[in-house]
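Right, one structure below, let's go through it.
Just one protein chain is left out here, and the rest sit where they should.
Entry: chain A
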Amino acid sequence: MGIRFVVMVNKQGQTRVAQYYEHLSVDERRALEGEIVRKCLARTDHQCSFVEHRNYKVVYRRYASLFFLVGVDNDENELAILEFIHLLVETMDRHFGNVCELDIMFHLEKVHFMLEEMVMNGCIVETSKQNILAPIHLMEKTS
């Protein structure tokens, strides 16, 4: 329902972040990621950002060396998901300051926390950067 997964993959095909909102086994996940990444990597910049894969759609966007892939149901608004991806990137940017792939890799759990605040059970919960980052700031202050 809504969003099925959020995956960040670099240009070599290595998964950096993977959050699934429906249940797939490890093998299925790997197969899925491989297939979709191949499709997306093969597309040029001038083609549209939506790929149809099996019975759902994948909305993707490339930021520098990282591909953001979001799998959604067929009845979801694709343009809205594009906005959501951009919002995610901006949130990360605000927290890490000029976020790059290395930041994501070394602070994986923080990225997950951010995603958790934004999406729950496949639905977009919070879209205000302040609200999203507040708990994370709190946690950093206490630890």
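In the analysis below, a contact is a pair of C-beta atoms (placed from the backbone, for glycine too) under 8 Å apart; a residue touches a chain by one contact, two chains touch by 3 or more; residues count from 1.
The rule is simple: contacts and distances are computed from a predicted model.
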Undepicted complex member, UniProt protein name, chosen from "Histidine-containing phosphotransfer protein", "AP-1 complex subunit gamma", "Transmembrane channel-like protein" or "Succinate dehydrogenase [ubiquinone] cytochrome b small subunit": "AP-1 complex subunit gamma"
Touch residues of chain A, complete complex, unshown partner: 1, 15, 17-19, 21, 23, 25-26, 29-30, 46-52, 77-80, 82-84, 86-87, 105-106, 108-109, 112-113, 116, 120-121, 123-131, 135, 138-139, 142-143
